[in-house]
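The complex appears here minus one protein chain, its other protein chains still in place.
Letters are used for the chains, namely A and B, taken in the order the chains are written, and counting of residues starts over at 1 for each.
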Amino acid sequence: MTLDDKHAPKPDPDVIAAAETAAVDEDDIDDSKYVSGLPGLLGVIDVGIARIEAVLLAIGVLLMALNTMANVVGRYVFGESLFFSEELNRALIILITFAGISYAARHGRHIRMSAFFDAMPFRMRKMMMIVIAVVTSAAMFLLTWYSVDYLLSQASRGRLLPALQIPQWWIIVWAPLGFFLTGLQYGLTAIKNLIDKDIWLSTSTLEGYDDSAEEEV
Amino acid sequence: DTWRYAFEEAMEEVQGKFAQKFKEEVEANSDHEIQLFPFGTLGESADIMEQAQSGILQFVDQSPGFTGALIPEAQVFFVPYLLPEDQDTLVEFFRTSKAINELFPPLYAEQGLELLTMFPEGEVMMTTTNEVTSPEDLNEVKFRVMTNPLLVGSYQAFGATPTPLPWGEVYGALQTGIIQGQENPAFFIESTKMYEVTDYITRAGHNNFTTAVMANKEFFDGLSDEDKEVVQNAIDAAFDYIVDYQDGLTETSLEKIMEAKPSMTITTLTEEQRAPFKATAEEVEAEYLEIGGDQAQEILDQMKADLEAAAGGSEG
């Protein structure tokens, strides 16, 4: 048994409550309460983009389930496989991943190992958070640039998807878009940390792993 | 220099053997070193092709079936009963074909690739859970094929239900019965253990799996004449080697399969049994002409002429 186990024989009621309602309250991000980090018209646009990301995530997942099952139905009921099914799923998974990374950046949901970070004093944490946001933002913009590069070379090669017979590059346009919006979110997070007294994981999320409580602040 | 060469199969399969011979020849006759990257180590087939186009890889082996998305004409190799079954004629065809040596290289060049050679990997056989002697036997059979319109068309014409499945799921799908058949050359059926989950191997003689070796064009054009010669000689030596290596490979592979699973039934269809399968070729040929790009007709006609010449050549 580990030391930890002896010290914690009783379940933490908060953890239980969180796990039980995992899905219902805490986990669900209410998009109508999302506040953009951008001022004025830009903020309105940003909130709009957040909405679109959320809708794309949900629709992508639902379509993936339907598409996969449609293939089964086609095979057994109509004796005909849907040849585009696999390609459509590939397109959807790229869409979900890249709509999701900027949505996750908005809400401070990207996975990180925060143990050492959490142990630092406030000032260091704040400085570190700015460094993290700036570096992450830079990396995302770099990948935006090169995914545009990749996209263009795909477009110029004219490779078609064998079953859908559409250009391959159509399904990867989400990559540069997702990287760009993610880079933007981390950039805004850096600025927010510079001008505000608190430590922000994203423009709408205060530090602390659970973002739910703070989100409405 | 260090040159990098990626291919679509494992090290000990046909493409890997070819690559190893190529490496051996180049390294024996020059100061260049060749690093080999088998299947999956640098990504999927489409990925290594792109890397060769962008010059990260100097050499790549990709089968025309996969190249079809890039060079539609290359799908001609999926027209059933086009290539001859006789091994000597086949080899003679690959050596002398005008289509391969003159018509295809400009098409590859447009994609930034120098076509170095094409070679056959072996007769494609069906492995199924039920016996197949006629198209009727394929009725209702869910048959796994690569996602290629002509292959799908072929098996539809044969009467089967072509079913796309990622390669990683084929073994399991045969085991549980989602699909009842798949096709591949004998060595691949042996090495990927497809015989463990099927009971019949049928030789309908409908195709021979073809593959192509290419170099990045910019890289190749930039080589000194001396280096170009080293590469070309190594390709020629590897081609001769792979022809020898394949002599009997099909039989050895089938023997290994029978040894591992004595209950396996291997059937070579008679000319009579093949007739109804052959009758469907025309349909697929028409489809090829439709989707095979601008030069489809020209390539098909030239290939037929080349094949006739090769048949004459290897007889005489």
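Rule of thumb we're sticking to: a residue touches a chain if its C-beta (ideal position, glycine included) is under 8 Å from a C-beta of that chain, and two chains touch if they have at least 3 such contacts.
The working rule: contacts and distances are computed from a predicted model.
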{"item": "Hidden subunit of the complex - UniProt protein name among \"TRAP transporter large permease protein\", \"Intermembrane phospholipid transport system ATP-binding protein MlaF\", \"NADH-quinone oxidoreductase subunit E\" or \"YeeE/YedE family protein\"", "value": "\"TRAP transporter large permease protein\""}
{"item": "Full-complex contact with the absent chain, from B:Gln15, B:Gln51 or B:Gln111", "value": "B:Gln51"}
{"item": "Of A:Ala104, A:Leu161 or A:Ala190, the residue in touch with the unshown chain", "value": "A:Ala104"}
{"item": "Options A:Ile130, A:Leu143, A:Leu177 or A:Ala190, residue touching the unrepresented chain", "value": "A:Leu143"}
{"item": "Contact set of subunit A toward the excluded chain (per top definition)", "value": "1-2, 4-6, 8-12, 15-16, 18-20, 22-24, 27-29, 54, 56-62, 64-66, 68-69, 71-72, 76, 86, 89-90, 93-94, 96-101, 103-104, 107, 109-118, 128, 132, 135-136, 139, 142-143, 146-147, 149-150, 153, 172, 175, 209-210"}
{"item": "Hidden partner chain, residues of subunit B it touches", "value": "4, 10-12, 35, 37-44, 47, 50-51, 54, 56, 165-166, 168-169, 171-173, 175-178, 191-193, 196-197, 260"}
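Going forward, only the chains that are shown with their structure count from here on.
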{"item": "Separation of subunit A from subunit B, taking each centre as the mean of its C-alpha atoms, in whole Å", "value": "41"}
{"item": "Complex contact set, residues of subunit B against subunit A", "value": "46, 50, 53-54, 68-70, 111, 140, 142, 147-149, 152, 161-164, 166"}
{"item": "Residues of subunit A that touch subunit B when the two form their complex", "value": "75, 79-81, 83, 85-87, 153, 157-163, 168"}
